[in-house]
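Every protein chain except one is present and positioned as in the full complex.
The letters A and B name the chains in turn, as written, and every chain counts its residues from 1.
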Amino acid sequence: MNLFLLFLSAFLVNNIVLMRFLGLCPFFGVSAKIETAIGMGMSVIFVMTLSTIITWFLYQYILLPLDLLYLRTVVFILVIASLVQFLELFFKKQIPGLYSALGIFLPLITTNCAILGVAFLNIDSHFGLLSSVVFAVSSALGFLIALVLMAGIRERLENAPIPKALKGLPISFITAALMALAFLGFSGFMGLSL
Amino acid sequence: MKSKARQVSVLFIVAIISAFLLSFVYKETKPVILEYSSKELNSSLRKVFPDSEVHFKTVKYDTLWRVSEGNRYVGIVFRYGKRGYSSIIRPIVGVDSTGKIIKILIPKEGLSETPGLGMKVTEAWFGQQFSGLTEDEIWLRCDNENGKIDGVTAATISSRAATAAVREGLKEFEDYLSTGGHGESKWYSDDVIRLSGMEEVEEVVKDKLWKGKDRFVYLSYKKGFISKVGVVVSIHKDTVLGIHIQRPEEGIEETPGYVTRVSSPEFENRFGNVYIGDIDKLDALSGATVTSEAVKEAIKLGYEELIKERK
Partner (left out) sequence: MKRVFIDGIIKNNMVLVLAIGLCPTLAVSTSAYNALGMGLAVIFVLTFSNLLISLLRNLIPRNLRIPIFIVIISTFVTMVDYMLKAYVPPLSRQLGIFVPLIVVNCGILGRAEGYAYKHPPHYAIMDGLGIGLGFAIILFIMGTIREILGQGIWLSIPGVFPGFKVFGEAFTNSSVLLMILPPGGFLAIALLMGLYNHFGKK
């Protein structure tokens, strides 16, 4: 039950994009079409889960016992960057099908603040291993759904009469504002708070 | 090959310089950061117990503090939590030795009630209502005829929770309050009995040393790698029956230490039914040598105290 609530919290109530402001660059950059949104979302699920697990282990078994907490930022970001490089090569060679679907998004993910952000949030919330995995997957799913929803709306917006000054990014932000407003409604859902 | 080696060595050099730079900044800022958080804690405690002559001693981390003036016990400060609308409300309450509330404080940090409504319980006027009340009066007016607390309009759930937190916290720490100075040992008693498997306390020999039917139990501290490690030791004559290592949330001293790995049953079991002289021979936990040695030291030190008392 606890894990289910954790999932709900990370997926909806505390959606990392609309509520916590993580992962906004790709959110606006890649959400023009639903296909690309799904592609990006899937890559994020992959990378986010793996990187959260790896950083969790590094934190628990190296940084913490050796009192090296201040190296957290440097270590985590290097791990994420290396992981992404490694995944790119791995996909290219071993799973070409997957690479052609998701590969192009991988380089963009390194600077996706959501990945590093979730790694940090995970540590700060003092989760155990299982909870960390649930948290990572749920957050990534939250990212996916926010992205897909945004893409769906933007595809429709293509044909709508928008004032010239608001075309492009501004109208996307207004859309995001409305989405965030809707998601705010989830707070208090099943007793989960912001 | 040569150029590759050169490239990697540049990376290495940069990394090493970075590590040095950061450890320098860390060393410089760490004491400042620690000092700030203890100053902050003290200032909150003083807000609910305004006497400038008193000093505070942590009995249980972030839960209970003993207030004394010199050696004289004058009251407690406690924190107790109750679930509000969308977060847990944990007021800080100062109580004098007769059980009357001096002042309370509901901090904004960590609280996420509805902004503009539930969050108003953090405002001064709400907390002020509690001063001087007795247990019977700590109810919302609408909940109980003796109640003297006005809730926040349209934020009943938050108000009710905050009030209940104060009231129930008072009840929870009643024992401690009434036994005042010697309450400390008794406060430890319940936890200690539970953790050591001792059936009942025959005698409280002194602070942190209890005598049971078939054993003694003592609580002993030694500095580990980062902070103090606390060990509850059950001992019969000169054989250690078992130990329990303090978990961070059971913190009985000011800074709960990082002893997560050592405070595991796997490590604690090594000390079951061991002759006191053999304690040194036990294996330390790999990767936590300093802390493991601290545990052993704590056991031995407490034992020495025990011998002194028995003479």
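Basically, a contact is a pair of C-beta atoms (placed from the backbone, for glycine too) under 8 Å apart; a residue touches a chain by one contact, two chains touch by 3 or more.
All values reported here derive from a predicted model rather than from experimental measurement.
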Original post:
Any idea which chains on screen the missing one touches?
Top reply: A, B
Original post:
Which residue among A:Ile53, A:Leu98, A:Val133 or A:Ile171 touches the omitted chain?
Top reply: A:Ile171
**OP:** Since one chain isn't shown, list which residues of chain A touch it in the complete complex.
**Re:** 18-25, 28-29, 70-74, 77-78, 81-82, 110-113, 115-117, 120-121, 124, 163-171, 173-174, 176-178, 180-181, 183-184
Subject >> Residues of chain B in contact with the chain not shown >> reply: 3, 6-8, 10-11, 14-15, 18, 21-22, 25-26, 28-29, 32-33, 36-37, 40, 109, 115-116
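Assume only the chains that are shown with their structure count from here on.
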**OP:** Could you tell me the distance, in whole angstrom, between the mean C-alpha positions of chain A and chain B?
**Re:** 36
Subject >> Residues of chain B touching chain A in the complex >> reply: 18-19, 22-23, 25-26, 83, 85-87, 112, 225-226, 258, 260-261, 287-288
Original post:
Contact residues on chain A for chain B in the complex?
Top reply: 61, 64-65, 67, 70-71, 74, 187-188, 191-194
